[in-house]
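Excluded from the complex is one protein chain; the other protein chains are retained at their positions.
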Amino acid sequence: MVKVEELRAYAADLLEQGKVKAVVGYRRGTAGAMAEPCVVSQAADAQSLVWDPGCLNNLALYLVKDRKAQAASKTPDKRPLAVVAKGCDSRAVAVLLQENYFKREDVVVIGVSCEGSGVVDPRKLSAKLKGRTVSKLEFDGADGYKVTIGKTESVIPAADIMADRCLECRAASPALNDVLFGDTVEQRAYAAPFAAVKEAQEASEEERWATWEHHFDRCLRCFACRSVCPMCYCPECVVDSTTFVITPETSAEEKANRVRWCERSAGSGESAMYHLTRAIHLAGRCVDCGECERVCPVNIPLRLLNTKLEMEAFEMFEYQAGRDVAQSSLLSSFRDEDPNAFVR
Amino acid sequence: MEKILRKENLGEWLAALEAYDLHAPAFADSVWNYARVGSNNAIELDHTNTVRSIKEFAFPQREIFFRFEQEKDGKPTLTATVPDPRPTVVFGVRPCDGRGMPRNDKVFTAEFKDPYYWARRDRLTLVGLACNEPHSQNCFCKSVGGAPNSEEGLDVLMTDLGDRFHVKGLTGRGVEIMEHGRDAFDESRKGDKAEVEKTHAAASEVPQRGFGDLSKIPDAIRKNFDAPVWQELAQACIGCGICTFLCPTCHCFDINDEVTCQSPCAGERVRTWDNCQFPDF
Amino acid sequence: MSSKRTGVFVCHCGTNIAATVDVKKVAAELGKDEGVIVSRDYVYMCSDPGQNAVINAVKENQLDSVVISCCSPNLHEKTFREASALGGLNEFQCEIANIREQCAWVHRDRDQATTKAIKISRSAVRRAQMNQALEPIGVPVTKRVLVVGGGIAGIQAALDLANAGLEVVLVEKQPTIGGHMLQLSETFPTLDCSQCILSPKMVEVSKNPKITLMTQSEVESVSGFVGNFKARIKTKAVYVDPELCKICDDCSAVCPVAVPNQYDLGLTNRRAIHIPFAQAIPATYTLDESACLGLNPVVCGKCADACEAKAINYDNKPTVKEIEIGAIIVATGFDLYGKEKLGEYGAGRYEDVLDGLQFERLCSASGATGGHVLRPSDHKEPKEIVFIQCAGSRDPETHCAYCSKICCMYTAKHASLYKHHVPDGQAYVFYIDIRSGGKGYEEFVQRTMEKDGVVYLRGRVSKVYQKDGKIKVLGVDTLSGRNVEIDADMVVLAEAMQPSKGTAEIAKILKIGRDKDGFLAEAHPKLKPVESVTAGIFLAGTAQGPKDIPETVTQASAASCKVIALLSKDRLAHSPTVAKVRNSLCTGCEMCVDACPYEAIQLVDGKAVVNEVLCEGCGTCSGTCVRAAIDVKNVTQMQIHDMISAVMGG
Partner (left out) sequence: MLNPSKSMTAVQEDFEPKIVAFLCKWCSSAGSDLAGVSRLQYAANAVPIQVMCSGSVSPIYIMSAFKKGADGVLVSGCHPGDCHYMKGNFFARRRLYLVQKLLNFVGLEKDRFRMSWVSAAEGTKFAQVVDDFVRDIKTLGPQRRLKARR
């Protein structure tokens, strides 16, 4: 059981001793039972930190934000940044380290084990409550969540509203950490790994396309999925240039060499191009934190695209993103015995 | 014009509007959004706020301005593509969403009347549904001069009275669609009016998130322009800009030439939603 | 719109292209494309007038890019790049659209072929219009050559190279150089003694200061590129020191182990410690570790005791040496097809059914029987002998489809040698037909028939079996139409030639292709007969295809000549189409570093940096980079994007 007071104390201590410039954690916000990320730089504010199944965000993203900010700043603050990290979040930190995005000493990982509770899937919750928002949410220690809407309280079976990734999770405790709160729980007795993908691919080609065309058609191309993804830290996104940053050393040739793989317009074809390319670029890098799916305003089940590839990576190449900081990336390595039967 | 519509007659009214494209809130993919009404004319009106706003009925995410084509060394030929939509009715518009529309109207009229926007807007009828209770703890319409029963921007306002709706025509277009379905309506009886007012009053009583006195805000912002709170808030923001896509009054757009063929050069000039906060805006 | 000035030239290639592709239409269509200033067709673009058309068009229209729609770039890319350069254009702004091999020659439908030709040409135009002007990168060359294989081809090449002043490393698997030629008795058509003409060359090799001879050695791996290869050479443990060995034979005299002598193709035995041939180079005894009693003094150690020169040391270990070379000549030679595969002729079953090389050893003065033709079974002189040609050759169903080329001649030689050894004997030759092209060859065959009275039977052998001490050979003489039945004392098979055992492996190590029969593939069957597909690697001798000694020597000299020309320069031009990093996009994730086959990319303060000399421009980095932060010059992702559009008719 994570004792949130201990977590607060630890964070406060880090700040007091000036070991970190700030602690990125969760606090109660305006989103009802869902916590919101906060950047705490005063020891006193550490008291506002919370930890519960409503702490959905993958805070590794803020390490990326910070690195970009420091890179842009004239007076960068070189002190490390601390983040509260769940099992999946810590794997994200591992991938970022693997890709040299920052150094180990630049980050303090405050590991929290999601233990039995995991986190809830707001989509499932919303589906259950037909869009109504929950003001309070807690894990009842057994297999259910206690939810409060307005004045009414009710218990929903965990399996009904727990995020798929948590149902399928096999590493609920952060392996990479500087401190760990809560009991080490490797797996919960809910779903088998990749259960959701495996179910999705049961459908026929036509059914699968019908589903995905429906989703691609609805995509707003707001790119929230990309903005929230810690792995989408590219200075410019290959499929869309809204992120293109022109720096002093950007040569004319570089500016000219921006390929328009994808048009701004939303629409099945363009959106498919965007999502599929993003998925393949995350192959072996996606840690299944589910953020892309969570932030999608039209609820496209984006996680399926990524977990499909992670499943292939695991089953065919014995590769797991974030398992080992030292391993060389999925797509920059190979084995002679890689599948060959699909090649004519 | 004010009428009573028994809930069981709602379908009859919709059926009378076959000349129109009908849209109403629908719960799909675990969110509420506007969707085309099915042939059975069955619609649900117990919705919370929709995720997407009604702005796209006049200001779609992608608008083709014209198609262009140019033979090598030849003159470009342009084909305008001003939309010619069927008249459209949107049911279940929440008053806050409805209030966004007049603001968009301003934007697309101010310097010149945007033909693409108005081609759609002029044939758009908005049927609002007053909120009997806030749908989110974040509702704040009252703080910005709105109300759970605001009529601004709407053509019709419906109020849920349990077994029946009170339906009030607010504009010519509104009255027109009520006329079409006149047989579905009952005359409002004595006491209905009072009940409507009671319902509205009750809704307004429910406490909301408030910003206090709006008039103080500009000054407050000026005073605290460099306050650390902005920094703290900014740190949490991931800059995805989805707020602007969903906002009923955000209207930034980008204009691009989408080349479909390089030689002979051909393509479309399109307007797409954009975000004034994007780096390349 | 486009500020480009592109010239398009569509070649008819006589009727090769024009017959299937409407070249005029291609030129016309391309003329409509953005930035295309000139678009013409011409009957032979590669001809002088054709090339001049390019040169002048570039000059007159200040073209900034040129596309030639013609044959495969492998044939004329260089031609047209040079022509463009003569017109004042950078050669890398000329692109080839392959509308012959990949279009005109493989399609019949004129409309479809024309449409495809247009698409191919158009995508070439899009690419050319985005090509940068590039200058070749100068790379220093190592003036040392690796010759793989110490047969006559390798020996000839090594000597030619050394005499041209280049350092040579000659690597041979066996303990001696000389190859199969050293096993031959006489050579056709002049019947001069093989060893007599070969051994002087072998000695020359050992004496030449420019040549480093590495016997009992094999190429383990090769890296690098033309002008700058690195090779690892593995040498078996050498237990007898060539410097000390006096070739006195004391060691082998005391050696208790006897094994079949492979140099005599098993017709005789040899000791574990032995000398392959009296003429062996290096002139030294060799200890066959597979036969020796465990190299364990406690077990044996007789030879070491017997050796006064103290040349034998059982403790020696294999060594691996890394050498730097600028070019490689592969001369790994041939093996016979193999008796075991020719059961239908009784091969392998009957002791007196021999292959050609065994017969050579029987005839050779240094051979098993001191130059007397005797049956292995009972050492009697064979009075009736049958030679069977095309054993394994020209037999696509069951054996090799190809003609092994030399068998007609060496069979004639064998038959005539036999008659010289056994004047009262009778020789028969079964043949399909006689192929005796070559100086003095036909005359030699005639002599064998007429003067030596060898009976030539045109037809195949149907059955070979042993019956009371004789080998019965049933066949048919298709000329007379008679069935023939011969009670032979000996049968000699003219076995097919096939690439030597090591060929497949060396081809893999060197990344050079093999043809369908397993011989090393030349870069072009007619115009590049001694080049491999890989720059800087050349082919000589029977590893490339069946051939006789004069041809082998010719090819070896030709290959050396190519190498000498290559290494005559101090710097080689390295292609400038190398990878380029877009710094503002690189995040230093190191994926390209991991993927680069040439270790040409390093991380320097957080950004990938390409070593242009090491980079071969394969583009694996750009295929791997998720940020498109690395591109290969003139094959950029932007160019591919536009080529795709062109192909899709956009």
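Residue numbering begins at 1 within each chain, and the chains themselves are lettered A, B and C in the order written.
In the analysis below, contacts are C-beta pairs under 8 Å (C-beta built on N, C-alpha and C of every residue); 3 or more make two chains touch, one makes a residue touch a chain.
Remember, it's a predicted structure, so these values are computed and weren't measured experimentally.
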Residue among C:Lys119, C:Arg144 or C:Lys547 that touches the chain left out of view: C:Lys119
Among C:Glu82, C:Asp477, C:Glu551 or C:Glu616, residue touching the chain not depicted: C:Glu616
Touching residue (missing chain; options C:Asp477, C:Asp515 or C:Glu551): C:Asp515
Residue, one of A:Ala69, A:Met273 or A:Val325, that touches the chain absent here: A:Met273
Residue ranges of subunit C at the interface with the undisplayed chain: 72-74, 98, 100-109, 112-113, 115-116, 119-120, 123, 508, 511, 513-516, 521, 533-534, 577, 595, 597-598, 616-620, 622-624, 628, 632, 635, 637, 640-641, 643-645, 647-650
Residues of subunit A (touch criterion as defined above) contacting the omitted chain: 197, 200-201, 205-213, 238-239, 261-263, 267-270, 272-273, 276-277, 279-281, 283, 304-305, 308-309, 312-313, 316-317, 330-334, 336, 338-340, 342-344
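Here, only the chains that are shown with their structure count from here on.
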Which of B-C and A-B has more C-beta pairs touching across its chains: A-B
Chain centre separation in whole Å, for subunit C relative to subunit A (CA means): 56
Inter-centroid spacing, subunit C versus subunit B (mean Cα positions, whole Å): 76
Interface hub residues of subunit C, defined as touching at least two other chains: none
Set of subunit B residues in contact with two or more other chains: none
Complex interface listing, subunit C residues touching subunit B: 1, 32-34, 122, 126, 642, 645-646, 649-650
Subunit A partner contacts - residues on subunit B that touch it in the complex: 27, 29-33, 46-48, 51-52, 61-62, 135-138, 209, 232, 235-236, 238-242, 245-246, 254, 256, 258, 270, 272-273, 278-280
Parts of subunit A lying in touch with subunit C, wherever the complex brings them together: 99-101, 233-236, 238, 245-247, 249-250, 254, 257, 259-261, 281, 328-329, 331-333
